[in-house]
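One structure is given below, represented as C-alpha cells, and several questions about it will come after.
Note that this complex is displayed minus one protein chain, with the remaining chains in position.
This part shows chain A:
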C-alpha cells in the first residue's frame, strides 16, 4: 500500500484514478457492489450497510443505510447489488429470506423502498437485469428463484429448481431472456425468463455446491462457475451440450468469480475458507495465477471490478472488516517468482533441461562442446502472437542422451535383484553379496563385503565351504600387502585375463593352505573352550608390532590419495561418460579398479584388519577375539558407508546398513539413514524394482521409512463379469450378485489369497493351485492352457 503508483485511465470521457488503498469497516462485509459511475461502492454485511465514495487517496463514507432503533434481520445482508442502469437503485438479500430494494433518491433518511417476503429461507443472491430497469431476480436456500417487477408488489414468476438450495443467479449479459442459476447439489441450470415451468438446460458442473457463476462480458456463451470442489470451470453454452473449455484448480473452495474487463481470458476469484487472497487467473494457464492480491487478513467475501471497461481496478470486501481497492500494477505476480529453468536426470542417464529461450540461444551460440558425445535435441514451443505471456512462456527444452549401449545402470538393477539382505547368517550374506559384486565386475564393492565379513563374523563359525573362499581372498590380500611395492606397478598393467589367472593361482594355493588352517581352527576352538589364553599371549608380541605398523601406514596412504577418492567410481558412471572420452566397458572396469588397487580411503582402512587376520590366520583370530571388538571398526565402517553414499552409490550404503543391522546403526544418525533409505527406495521404484523396494522398506528400521508400506494399502478389485468395481467386499459383486473369484480347483469362493495365471486368467486358492500344478501342467479349469507357477 505504500507503493504510490497511480493509474489513470481514460474511459469514454471519465477518468479513473486511484491507488491501492484500504479502509476499515465496523463489521465484516458479506458482499460489495459498485455503482455504474465507478465512483461509489456499497458494502453489505450482517451488521453493516454503507455506501463509500472512492476518492483518489481514500474511501469516504457517504451514507449509512442501516437506520432505525432496532436492527432488524431484514438488514442482515447476504448479498447486495447496485443497478447498472439506475444509480439510485439497490437491492439486498437478507439472511431471513427477505428481498429489499432501496431508492437512494428518497428524501427521507430511510431509503428502504420495497420489501418482498416471499422466500421461506435465506436469500443467497439477488441480481438486476442488465438492461431492464425494473426486473430483479433472487435465488434462495429454499430452492426457488423469483423474478420481481419493481413496479408491482409481488413476484412476477417463480422458478423451481426442483432440487436443493440456489446459490447464485446471474442474468446473461448478451441474451435478454436468459439467466443461469447454480445449486448446492452441483448443478447449473439455464432458464428462459418467459418460461417458469421448466429450465431450458441443466448439467452437473461441480462435485458439491456451485457457489458462484459469471457470464463473460463479451463472449456470449461463456459461463464461469466456481464450486466447493476448489475448481473454476469455464463452459461454452453455445454448443448443444455445455462444454467444459477451461478448468482452473485453486487451493480452496471458490466463493466468487468475476471476469476481468477487457481481458478476454482473465478472471478473478476469492475463496470461501482458509485462503485469504484474491487471484486473477488466465484460464489458459490454470496452474499459476497471473496476479495475486494479498491485502486481506481474513477471507474475502466480495469482489468487484470497479469499472466495466477498466481492467486495472479491483475492489474487495472481507470478513476482516476492511474494504480494499487493489491496483493491478501492485499485484504480486507469482509467475515472476517461479523458477523458469528445469533440470532433470533420466533414469538411464539422459539429461533434460528447459530454460528461457533467450538464455538457451545465448548458450548454444558458444557451442563449446560440439565435439562431444552429447546429442542435444531441441524442442521449441510455437509462439502464439496473442499470448500475453509470450516472453515468459517461450522456453526451449534440451535433451542430452547418453551413448546407447553403454548399459549404464545395468549393474544397479542386477545388484539390487541379486543381493541378499536378510534371512541368513551375516557371513553368508556378506559372501553372497561379495560374489554378486564380483560377478558384476565391481571388485571394490566385493572387497568391501569380504572385509565386512571379516570384521563382524567370528571365523570359527564359518562353514568350511565359505571358508575356503574367503581364505583364498585373504591370501591374495596378504600377498598384496607383503609385496606392496609391486602393487602399483601391477595394477594398471593387469587386464581382466591376467587377473583371472592370478585368482586361479590363488585358489590353488588356497587349497593347500586350507587343510592346515582348518586344523588350526579346530585346535584353537578346543583351546578356547578349555579357557586357556595361552595362544593369545603367545601371539601377542609378534602381532602387535605388525598391527601398529599397519595403522601407521594407514593415514599416509589415505591422505595423498584423497583427491582420487573424490572421483566418482561406481555410482552413475554415466556422468563419467559425459565428461570423459568414450570408455568401453573394460575401461570402466579399469577405472573402477585403479583406485581400488591404489587404495581408496575405505579400502585401506579396512584392509588393515583384514590383513592382520589373514596373513597369519590362526594368530589373527586370537587377536581379533581378544583385542579388537567389532566396535573398534565401527568408525571406519561408518566412514566407509558415508563414502559410498557420497559417491552416489547409495545402494551399497543401504545394503550394508541392512545387512549389518544393529552393529552399525547406532553410529549413523537417524536422519542420514532415512535419507539413504528414501533415495535408494526412490531409485528402486524408478527402475520398477517393486519387490526389492518393498523388501528394503520392510527391512528398514527407520520409522519414517517403514510406514511407507502402511499407507494406502487398499487394493481395489473389479468384478470379472460386469467389470464394475467391487466396493464393499472383495469376493462378491454387488451388482450382478455373483462371486467373482472362484477357485478353479475346488470351485469355492476365494476370500483370501488368490493366485491366477496371467496367460489364461484362471486361478484360485494359492494352496490348491500350487498342489494342482505339481501334478499337472495344464490349467485346472480345463482351458488347455499350460500354466506356469513360479
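Here, a contact is a pair of C-beta atoms (placed from the backbone, for glycine too) under 8 Å apart; a residue touches a chain by one contact, two chains touch by 3 or more; residues count from 1.
The criterion applied here is as follows: contacts and distances are computed from a predicted model.
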| item | value |
| --- | --- |
| Record-based protein name (UniProt) of the chain missing from this complex, from "Large ribosomal subunit protein mL54", "serine C-palmitoyltransferase", "Sestrin 1" or "pantothenate kinase" | "Sestrin 1" |
| Sole contact to the chain not displayed, among A:53, A:67, A:252 or A:335 | A:252 |
| Touching residue (missing chain; options A:228, A:326 or A:765) | A:228 |
| Of A:66, A:111, A:146 or A:276, the residue in touch with the unshown chain | A:276 |
| Hidden-chain contact residue, picked from the options A:139, A:209 or A:764 | A:209 |
| Absent-chain contact - pick from A:297, A:424 or A:688 | A:297 |
| Interface residues of chain A (partner: the chain not displayed) | 46, 70, 72-74, 76, 78, 94-97, 117, 119-122, 141, 184, 208-209, 211, 228, 252-253, 272-274, 276, 297-299, 711-712, 714, 728-730, 734, 751-752 |
